[in-house]
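After the structure tokens below, expect a handful of questions from me.
All protein chains of the complex are present and in place, except for one that has been dropped.
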Amino acid sequence: MAAASEPAPLPAVRPPVPDRWRRRLADPTVGIWLAALGVTLLGWIVVTVRGGEFLTQPNITGILQNCVALGLIALGQTMVILTGSLDLSVAYLASLGTLVAAETMAGSDGNMVPAVLAVLALCLGVGLANGLVVTRLKVNAFIATLGVGLILRGWIEDNYTGPAGEVSRSFQRLGYDRIGPVPVSVFLLVAVALALWFVLRRTRLGHHMYATGGDEHAARLSGVRTERTVLIAHVLCALCVGIAALFLAARFGAGSPWAGTEARYDLESIAAVVLGGTILAGGRGGVLGTLGGVTVLAVLDSVFNQLAIDPFFKNVLRGVVIIAAVAVYARGRRRAGRTG
Amino acid sequence: MRTHRAGRRVGRLARRRTAAALAAVLAAGLLVSCSSDAPAEGPPDPAGSAQPEGEGEAQEAEFFEEDEYQRQLALSEETPEGPEGRPWEQMLRPEMVSTEEYALPEGEGIHLCFSNAGVFNPWRQVGLTTMEAEVAQHEEIAEFTVLDAEGKDDKQISDIQNLSEQDCDLLIVSPNTTATLTPAVEEACTRLPVIVFDRGVNTDCPVTFVHPVGGYAYGAAAADFLVENVEPGGKILALRISPGVDVLENRWSAAELAFEDSELEVADVEFTEGDPAVTKSVVSDAIARHGSIDGVWMDSGATAVAAIEAFEDAGLDVPPISGEDQQDFLQAWAERDLTAIAPGYPTFQWRTPVIAALKVLRGEEVPGEWVLPQPVITEENRDDYVNEDLPPLHYGLCGCEDLPGYPQDWGGR
């Protein structure tokens, strides 16, 4: 790693211990995982009081399983948001990915590798397109990725009349196998998260991403090739979506033209990222927080399920939770800013 | 909807422990011995093998199956078996299957579980209300657990897994998508009796699959009506909700066939996303573009009134039009004395799975595929379904008039 991009050691003045604790708690990553723990506990108490069982194996498996698709997409979204961009095309890309995977595989194990490659190639292409429109054509990411999403939507609608293709039996096991209570797909999620964590924290690219998102102008002045950084972030995001699409295809056994949009992965992934403490303007946050955000959403869903809460009311609660969480972060940040 | 064949269930399969040989493709290090929730060696997949290869033309053919089309047209002419005036208990060409193996001891409270695709449109809302009222009628149902997938395939798969591991006596599934829930339903079949309704899945493992005649019959009924009532050479505007929804694709492919055989010209096929504002714009533009429109075919009725208004706002007579059994359309039809027809995709089918479930748990025979009649509302019987006290988006074919809580629970006065 070049010395130029290595952050200088932070000022050595250590704050007094209680202050450090307070800071640690104000850190959104710690906060969101504490919240996940809290929500789980609360859910356990409420469900138990009402005579149900919360921490059963099927339930734990279900919660973990529900983290995977949204988690993978939200991880990708984290990368673009950190660099100060945004990706609204993820939902359509996820749908198209499941279709490409299932059609290429056509039910045979032999086509598994070509199918995986085809999906990743598709995503590479879409990621490049997003990135190039944002960096070269200078179109705001919001509009650029919304536009690319529309293009994908037209493509899907013009070519598919419903679920298509078939995933091979052994590929389906990615969606259904588990080790004890832990679905194997969770390992996939963790592996991707670790890889991205490594990129962000241990490579020059990662530092460039934080720098670009923090202050693009300053980053450029200090020699960061910001455009390339944003482009790579978009490609990484699209690849994560591709992996999510492969997982979804394994779970569905087929490709589904509406899977991504019906699950509202575009807005939900952004919500999860922000819930995880990553700042929407870029430059601060990380993958661990995002995983926490996804976990909170999955646990909440499970609690809502157990309590048979009206699906419409669920949305109200979700909206309140998202706003409240981000308000708490903003407050924590302001406080930290004052004391520091 | 792909054909779902009734037949034998797959035997209960124990969960198998095997070594996964797959995960290496995606991420290294996932090779550990693990349990699988996937159905091992499921039945041969009828849809998978029936699927045409290639893209483009073949894609369109995917949703047209000649045999099924012919079968539906024949079924819609037949008289169903079963009690008069209770279409949700009637059945067409039933082939009964034994359900003795599922019979519960007498007098035991039943725990019924239901994995619902969601309540994201008024049709499903009316349906769920109807189903809940049906459940309330039966004292032997001690518990009724509903998980709502909010239109997400992935969540519905988890819901099905979750329910099949609870102490449910029987699982009812209303799939969000045909193909994508197949593995989950197959898995659930190994644990408890399953009843699927509305859309099918690509497996015959459920005890029964409850559904009305189907999309081909729906589309053909509307198209045939236009063929009869529009002068030869007339221009037809086809309004569809959105592409890629299998049930709706079937309706259109049957209509397309009927129009091809007629002397009518399909001037435009447009998607409205079920949005009345879009519908109104699309219809006005079509009138402007073609000078006149002589007939309107719709794949569902949610926006039929908006289409009618578009003609009125343009100062034109409303041409023959097909809609659905929603109150606003039925009332507009009656008030304006239109030439119209309303094929239904009846919401009364939400009652049937509950009735079937109780039969199964009593060990009584049920049809392996429970085909319900699919009434078509015409000018003669329209007034039987009009009820001004009900909400505009209420479906007239709910068969819910005799249920407790009617009409307040359905939003009526």
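Chains here go by letter, A and B, matching the order in which they are written, and residues are numbered from 1 within each.
In this section, a residue touches a chain if its C-beta (ideal position, glycine included) is under 8 Å from a C-beta of that chain, and two chains touch if they have at least 3 such contacts.
Assume contacts and distances are computed from a predicted model.
Per UniProt, the protein behind the absent chain is "Autoinducer 2 import system permease protein LsrC"; the candidates were "Planctomycete cytochrome C", "Autoinducer 2 import system permease protein LsrC", "Transcriptional regulator" or "YCII-related domain-containing protein". Interchain touches from the omitted chain, evaluated on the whole complex, reach A, B. Touching the chain that is not shown, out of A:V199, A:V224 or A:V241: A:V224 (per the contact rule at the top). Touching the chain that is not shown, out of A:I63, A:L174, A:A250 or A:V274: A:V274 (per the contact rule at the top).
Only one of the listed residues, B:Y218, B:F271, B:W297 or B:F311, touches the absent chain: B:F271. Contact with the chain not shown here comes from a single listed residue; of B:L104, B:L257, B:A334 or B:L393, that residue is B:L393. What chain B contributes to its contact with the hidden chain is residues 119, 121-122, 125-126, 129, 240, 243, 268-271, 273-277, 279-282, 284-286, 288-289, 302-303, 305-306, 309, 313, 328, 391-393, 411, 413.
As for the chain not pictured, it touches chain A at residues 5, 7-8, 10, 23, 26-29, 84-86, 133, 137-144, 146-151, 153-155, 157-158, 200-201, 207-208, 210-219, 221-222, 224, 267, 270-271, 274, 279-284, 286, 310, 312-320, 322-323, 326-327, 330-334, 336-340.
FYI, only the chains that are shown with their structure count from here on.
For this pair, chain A with chain B, the centres built from the Cα atoms lie 34 Å apart.
Within the complex formed with chain B, the chain A residues making contact are 56-59, 61-62, 65-66, 69, 103, 106-107, 112-113, 116, 156-164, 166, 169-180, 184, 187-188, 191-192, 243, 246, 248, 251-254, 256-259, 262-263, 301, 305, 308, 311-312, 314.
The residues of chain B lying in touch with chain A in their complex are 20-23, 25-30, 32-38, 41-42, 45, 47-48, 51, 53, 55, 59-60, 62-63, 118-119, 145-148, 150-155, 157-159, 161-162, 165-166, 176-183, 187, 242-246, 249, 271.
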